[in-house]
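Rest of the complex left out; these chains stay put.
For clarity, chains are labelled A, B and C in written order, and residue numbers in each chain start from 1.
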Amino acid sequence: MKAAVIVFPGSNCDRDLAVAFEAAGADVTMVWHKDSDLPRDVDIVGVPGGFSYGDYLRCGAIAAKSPVCTALRGHVERGGYAIGICNGFQVLTETGLLPGVLLRNAGLKYICRTVGLRVETSDSAFTQGYNAGDVLNIPIAHHDGNYYADEATLAALKGEGRIAFTYTDNPNGSQYDIAGILSDNRRVLGMMPHPERAADAGHGGTDGTALFRALTGALTAA
Amino acid sequence: MQDPAITPDLIAAHGLKPDEYERILEIIGRAPTFTELGIFSAMWNEHCSYKSSKKWLRTLPTDGPQVICGPGENAGVVDIGDGQAVVFKMESHNHPSYIEPYQGAATGVGGILRDVFTMGARPIAAMNSLSFGATTHRKTRQLVNGVVEGIGGYGNCFGVPTVGGEVRFHAAYNGNCLVNAFAAGLADADAIFYSAASGVGMPVVYLGAKTGRDGVGGATMASAEFDDTIEEKRPTVQVGDPFTEKRLMEATLELMKTGAVISIQDMGAAGLTCSAVEMGDKGGLGIRLDLERVPVREQNMTAYEMMLSESQERMLMVLRPEKEAEAKAVFDKWDLDFAIVGETIAEDRFLIQLNGETKADLPLSKLASSAPEYDRPWVEPAAPAPLGDVTAIDPIAGLTALIASVNYAGKQWVYEQYDTMVMADSARVPGLGAGIVRVHGTDKALAFTSDVTPRYVRANPVEGGKQAVAEAYRNLTAVGARPLASTDNLNFGNPEKPEIMGQFVGAIKGIGAAVAALDMPIVSGNVSLYNETDGAAILPTPTIGAVGLIENVADIIGCDVRDGHVLLVVGD
Amino acid sequence: MKARVHVMLKTGVLDPQGEAVRHALGALGFEGVNGVRQGKVIELDLAEGATEDQVKDMCEKLLANTVIESYSVELV
């Protein structure tokens, strides 16, 4: 599997994501935000956590207008896979590749802690390594993770089984406890928690490993 | 604009005592210009010159086979084997944080991170030691909120995990909170960058963010006791920009790999002045600056303002001329300013010109080395009154009271606002004792702790100083780390009072004895004096930051107590 | 010339920041604060000849997220 990880000037989980992909057997290329092309034959694009352009104005807003995001949109429109974690999720909503927005946490504070994450569907390349109903321990670290969408969008997400993960104990006020969602073709995942921070024994938990393994499995076979 | 005339009032407003001004006249043999007066005041204030503390700091043990670079550079450097080194330091931002808690604390974090990456190290861990007034005091809540948010706001965006720290509350900090920030970075031992310039005619390059009128006079403020004129001094606080700092770090580390950097220095308090003088002095060279080339964000800045500006996220570098294009390309890539603003010269001069007009022309080595040094009178602090009878208390009630007190309660509310895991190498996040970060790509890990118990130091400065070091040592060994070295942040009241100076001297003696006995030399540090409001001093607070090495992360001593484990008490 | 853009959360979208401010004002003893909404104001210094339509275009493309925010433009 060939993965590309986007590097915005304020990305700070880019290396972490690349390490997790590599540990799962992927071949990783880093892509600079000013590039308007992705590497050829890339299977999945990772949009990492961090503060893309300082997260000034709105989280992910300025990043969504960068040259590399135009390339990312093309990749997704051609049916390519993408995963956005934390700031990456915010970027994906700002580009319109995923619906809704991420508002300031209800408690208004930045929160970094390991939370319980319920797998809502195993029907995606990202989540097929889990069983629906599994509860994982995965860290969160964000200021704006409070998922919001209008009723119609929420109904569609629910009805189509596109809610990938929910919090067992909602930390940020997110609607329906949403922690991660899928696009309508189920090939784009956005999630606030950081599976790449629970991907090797040294992290004190490895519940995120199955996500990366499942992806490599699915996309290598494809 | 006409420069103001040099009057006794103006001299006093620069924090210079009459005898100090006499000394300036002696050194330059004439009256200084306004810009020169500003330069002297910046170089000679307590914050930059350590004039009250130097004599005692010299007594601290700073050597050991593990030490690659002790105090004197931006941060200390310690060998961790396999050709790698850990670079670390702690620094205070007490006064700015009291005035503007968010930005004061944020820029404190920014400053210490810059100290670390200026040496060629990528920051991998941060800690913060915070002292606030009583929880019932009207300002405390706002200060705690602002300071914690500011530390998180800066560190989280920059992308360094905060893995430890302390929070205490005591009425002695009501009018003067303490914000001590620690940062550590990882470098190759043979690729450490220092500040000494070398070579004549080498370009002096300005890097990073643009210069504004931020904090002109700020360095003077940091060393002045607070009083009710504080309101007027307010605009001396700067806004931090962690996004620019992150880019500055990436660009600097990338630049260092090109071989373009001869020497480099971050611009902290009194930015351009201190950084340029230090680079020249350490290299035995003079420096000429053409200020019209300095990137500015405001119109019509004067030489005085540019030389004293404390705008954040800036560095000064001496460049290998043949690498100019390559170096500039790196900064263009990261959308940062890069400007050649002067050159190294053979004569011993600090020559400042603006549009061809000479604004300052001072003997550089004198400027660096002639700062006053005081042997301030001190007295042995009086022994504390005996405690008297301690009332008997039911052990469980006592335990409940301890756990419920703000000083011993869990500090999740604080550290959950910090990203403790970014970089994905945190092996132990805050919560219990030392924080641990893996050395990326190896089996090794580094442990970090920050400790002091101010009431012990007040009761007996020597023993309290020892205790702070001993506690740091225990926190490191308790997780399985071998203590390597330490840094200190010495927060005290007004050193012109003999009792306060006595606390300072005593604490240094205690710290010195303990680090010698435990082989944990002090490799960097910071002194913050004049922590007083209306004559009332803080508790003496010499914070000790310490670093230990764990050869194999698999050997970390865990803290997951399970059924069937046996509890042992070790020691006296 | 200058333009001033106001960006507010749409009515119906929860505004926790505004709520927190309302709460804090109450705690400080200010009475009768029935509601607070917090938004952004962006002041643009523009070359002569810029039009309201251009500023609206900036809002649509960047300054506001129209999923949740509404904006208004004032040329001054």
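Going forward, a residue touches a chain if its C-beta (ideal position, glycine included) is under 8 Å from a C-beta of that chain, and two chains touch if they have at least 3 such contacts.
Quick caveat, the model's predicted, so the values are computed rather than measured.
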Chain-type multiplicities in the full complex (formula in displayed labels): A x1, B x1, C x2
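What we mean here is this: only the chains that are shown with their structure count from here on.
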Rounded Å distance between chain A and chain C, as computed from the means of their C-alpha atoms: 29
Rounded Å distance, chain A centre to chain B centre (Cα mean): 37
Inter-centroid spacing, chain C versus chain B (mean Cα positions, whole Å): 38
Of all residues in chain A, the ones touching two or more other chains: none
Residue ranges of chain A touching chain B (in the complex, touch as defined): 9-10, 12-13, 15-16, 19-20, 49-51, 53-56, 109-113, 139, 141, 143, 194, 196-197, 199, 202-204
Residue ranges of chain A touching chain C (in the complex, touch as defined): 57-58, 61-62, 65, 94, 100-101, 103-108, 146, 148-150, 173
Chain A-touching residues of chain B, taken from the complex the two chains share: 149, 152-153, 156-159, 241-244, 246-247, 250, 334-335, 412, 415-427, 438, 553
